[in-house]
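What follows is a single structure, written as structure tokens, with notes after it.
For this view, one protein chain was removed and the others were kept in their places.
The chains carry the letters A, B and C, assigned in the order they are written, with residues numbered from 1 in each.
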Amino acid sequence: MTDFIWLVLALPAAGAVFLHFFGKRLGEPAAGWVASLLVSAAFVYAVLAAVPFFQGTAHPESVVLWSWMPAIGAEFAIRWDPLSSLMTLVVTGVGALIHFYAIGYMHGDPRFSRFFTYMNLFATGMLTLVLADNFAMLFLGWEAVGLCSYLLISFWFTKPSAAAAGKKAFIVNRIGDFGFMIALMIILTQFGTLSFDVLDDPHLGLTTGLATAVGLLMLVGAAGKSAQIPLYVWLPDAMEGPTPVSALIHAATMVTAGVYLVARNAAIYEMAPIAATTVATVGALTALWAATIAIAQKDIKAVLAYSTVSQLGYMFIGVGSTAYVAGMFHFMTHAFFKALLFLGAGSVIHAMSDEQNMDKMGGLAKHMPVTATTMGIATLAIAGVPPLAGFWSKDEILGSAFNQGGWMVVLWGIGLLTAGITAFYMTRQFVMVFLGKPRWDDGIHPHESPKTMTVPLMALAALTVGGGFLNTPFRTGLERYLEPSFETVEGAIGMAHPAEGSTAWILAGVAVLAGLLGIYLAYRLYAGPEERRERVLQRFARPIFTWENAYWVDRFYGKTIVLPGKAVAGWAAFKFDLGFIDGIVNGVAGVVKRFGATVRPLQTGFVRNYGVMLAAGSVGLLIWFLSRGGL
Amino acid sequence: MVELVLFVILGAVAIFGALSVVFAKNPVYGAMGLMMTLFSLAVFYVMHLAHLVAAVQIIVYAGAVMTLFLFVIMLIGVDRDEDTSEKLPMQRQLVAGLGLVVVLIAGVAVVGGRFDWVRPATSTIEVNGTVQEAGLALFTDWILPFEATSLLLIIAAAGAIALAYYGPRRRDREDA
Amino acid sequence: MEVTAGWYMSLAALLFIIGAGGMLIRRNALMMFMSIELMLNSVNLTFVAAGKELGSLDGQLAVFFVLVVAAAEVVVGLAIIVSVFQHRSSASADELSDLRG
Partner (left out) sequence: MTFPILASLILTPVAAALVVALVPNRRSELHLPLGITLSMIPLALAGWLFFAFEKGVAGYQYTQQAWWYEPWGMSWHVGVDGISLALVALTALLVPISLAASTSIVDRTKLFVVFMLILEAGLIGVFLALDMILFFLFFEVVLVPMYFIIGVWGGERRIYAAYKFFLYTALGSALMLAGIIALAFFHRDQAGLLSFDYQELLNLQLSDNAQLWLFGAFGLAFAIKVPIFPLHTWLPDAHVEAPTAGSVMLAGVLLKLGTYGFIRFNLGLFPQATVDLVPVMATLAVIGILYGAYVAIVQPDLKKLVAYSSVSHLGFIVLGTFALTQAAVEGAVIQMVNHGITTGVLFLMVGMIYERRHTKKIADFGGIWQVAPWFSGVFLFTAFASIGLPGLNGFVGEFMVLMGSYSTLPVAAILGAFGVVLAAIYLLWAYERVFTGPITIEENREVADLNVRELSLLAPLVALMLVLGLYPNIVLDRVSPSVEAVLDRMEATTTYVVPEPGPLFDVLGGGQGE
């Protein structure tokens, strides 16, 4: 099975190529079905290929396809190990569901087939990223998903805001890649190759200092892709894309690439505790920061966007506190419930004729029961209500962090606070959208979405309910599954594990309490009488205003980086380049010209004048020669 | 003694002719002066036993070339005095000055006596430029340059014809 | 008093200077041309005189070639003068100053 693992990549790639050239001819539903089925086929193949890992009988394998850049040890090679297989399964599985959903969601769009071309291309890129056997190929996938993100965010390119958002996403990601590339430079120089073989024994080439540098630089890359402070600003804007895109790329898969990167490089982070702690700290700060912003958002997708940023922060806490399994676990469960939330939001937006403002919703539960139920499940899951998926994974991350002691306990505290806030804003969203009285604009008649959309919702809801049981303190399935991938790390220092015994119960209880408190407060506030809500909101008007505007970070970046940058570029281009440098060039030419103009009158045009000069010259030469001859 | 007398007389004639080229107001007089110089030189050539050269001098120069000159003078109708006043500033003074300087240098050199005009003759062979002698040399050692001159003359003739044929007038005609 | 080659050379030099002066002073292109002929002839004289002094026929042969070149030059030069005259109705070299800088 492993020998043909490239099929997982090739199927969506073939789909992208095929749809690019023939998609339009295939017409509306067919193109979507082709794309969805190809991704599903990849999923099925991945499941079959992963069977040995389930059985715990297989070892990680590499399949070399062809040589790419031999001088830097880069080739097209696939690594098939539990970590990459887990990522592959989630990407193809959740991806396939979202593809199916999109058939319904994108119904009637003039560029229907093009949308699925990009989606398949994205699947290819994401799978390249997770299946890569060396950093160069990982970077290939890394950038390819960036490209698809660009294409899909600005899918409705006639909207200037969409085009700008796509560009912003790509450029901010590039800034992260800058750090990533430097990390790769260090690795290549120290090891002579970019193969993942370096991770078998990073001590061969790296000192602690270099490992810290590599770890921090990779964090820069990861922060770009996974929307962490300070590079998270692109993700909320990315909501300009169609909702399935937000679900697939900006919630379930691409944005978790940073988490995957840290997990993949666990061996290096083990060498550099400072870098690992920084990862966790950045994660914690981002989690809290974004969660507070999410409280005040009015746009249904904006809430989810900031929530994604916040949840990614959780994953960073996990992998940063060396609880890699917990991080990956949360990645997986988050893929389920966040994809579900986005798809549900998409279903709502669809039903509300593209209305995204939650102030104009309310009371939708009656009209779209499936959407409301599934989204309710997801809301509870993200709020950390047992026994849904979010509870298990979040609990594991917090438990592991707490268990590390020291600084990590502070991060645990932040995480706990964030958990409460998360429960609050998610409940707020649910209440504003589905409960209460309708506040719709005139002429809107909400309706339940078609089957292609609701079936994926139900499937994801099932995963959200059941996914958590893959790795409970009682039955650590995922941990054993991933073990081969983290063997070396485990052997060297040992990963963080959740606390055990009574501590574990207490921690879990506290976390659940925080979540329930958040739910209770939000419910009381938003489902309760309007006057009370107004009064409370009035009292907190100032922070809410701050949160609503996302702390004005975009404006801050604009004023401190973009504007001065453009001003300096303008100065360089028009004053310095055209004025100074070209001025020197033209100045030299001007001097020559002026000299020419000065001596120009010597050329009188009269032959006889020239003759006299010639004669004078001859006489001069004559005198010179004669005097040299001793006259 | 005969040679001295001839030299003085013919030299004076040659210089007179040359000066008339420079100063004659009427080009025809100038041409006549030049002809005088050419004749004197021809005689000098004979005195140097350069028979062929002397003959060619008379036939080609005095005969063909000067005729051509006179022809052109007639053609462009300059059988009248021309305006010889100088328009270019300092032109005459400069020329006179330069001439003087050269003469002065020559004088200094001669008077100073530190300058040999010619290296003492290394040979006492009497060169006799008869037609046979010259012809023999021309068609043996100098055959290549000689043939090259034929090419030169043909090209010159062709050029002259072309100039006459495609001259300005012809172009005017074509335009009209 | 023997007439040595130097005498002839001096004469030639004088003729050359006169020719050069004429070339620079005359405005009529035709007369300038004649001055050039004068200069050529003066050089011819030195050739012949030097040839005799060195006992070589080559001097005379050089004169021969100079004559041919002069003839060719006259043919083309006069054609040009005529052609210019037709165009400008003047044979003055000073009027041909189109290449003034």
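Here is the rule we go by: a residue touches a chain if its C-beta (ideal position, glycine included) is under 8 Å from a C-beta of that chain, and two chains touch if they have at least 3 such contacts.
Because the structure is predicted, anything quoted here is derived from the model rather than measured.
Taking every chain of the complex into account, the chain not shown here touches A. Contact with the omitted chain, checked across A:184, A:219 or A:319, is made by A:184. Note on the undisplayed chain: of the listed residues A:73, A:215, A:283 or A:518, the one touching it is A:73.
Among A:53, A:139 or A:606, only A:139 touches the chain left out of the display. Considering the whole complex, the residue from A:36, A:154 or A:226 that touches the absent chain is A:154.
Of the candidate positions A:61, A:197, A:299 or A:355, contact with the hidden chain is made by A:197. Against the chain not shown here, subunit A presents residues 66-73, 75-76, 136, 139-140, 142-144, 147, 150, 154, 157-160, 162-164, 167, 170-171, 174-175, 177-178, 181-182, 184-186, 188-195, 197-198, 204-205, 565-566, 568-570, 572-574, 577, 581-582, 584-585, 589.
Here, only the chains that are shown with their structure count from here on.
Subunit A and subunit C have centres, each the mean of its CA atoms, that are 91 Å apart. Multi-chain contact residues of subunit B (touching two or more other chains) are listed as 88, 91, 94-95, 102.
Residue positions 606, 608, 612, 615 of subunit A each touch two or more of the other chains.
Of all residues in subunit B, only 3-4, 7, 11, 14-15, 18-19, 21-22, 27, 30-31, 34, 37-38, 41, 44-45, 48-50, 52-53, 56-57, 60-61, 64-65, 68-69, 72-73, 75-76, 78, 82, 84, 86-88, 91-92, 94-96, 99, 102-103, 106, 117-118, 121-127, 129, 133-134, 137-138, 142, 145, 149, 152-153, 155-157, 159-160, 163-164, 167-169 touch subunit C in the complex they form. The touching residues of subunit C, counted against subunit B in their complex, run 1-11, 13-15, 17-22, 24-28, 30-31, 33-35, 37-38, 41, 44-45, 48-58, 60-61, 63-65, 67-76, 78-83, 85-87, 91, 94. The touching residues of subunit A, counted against subunit C in their complex, run 600-608, 611-612, 615.
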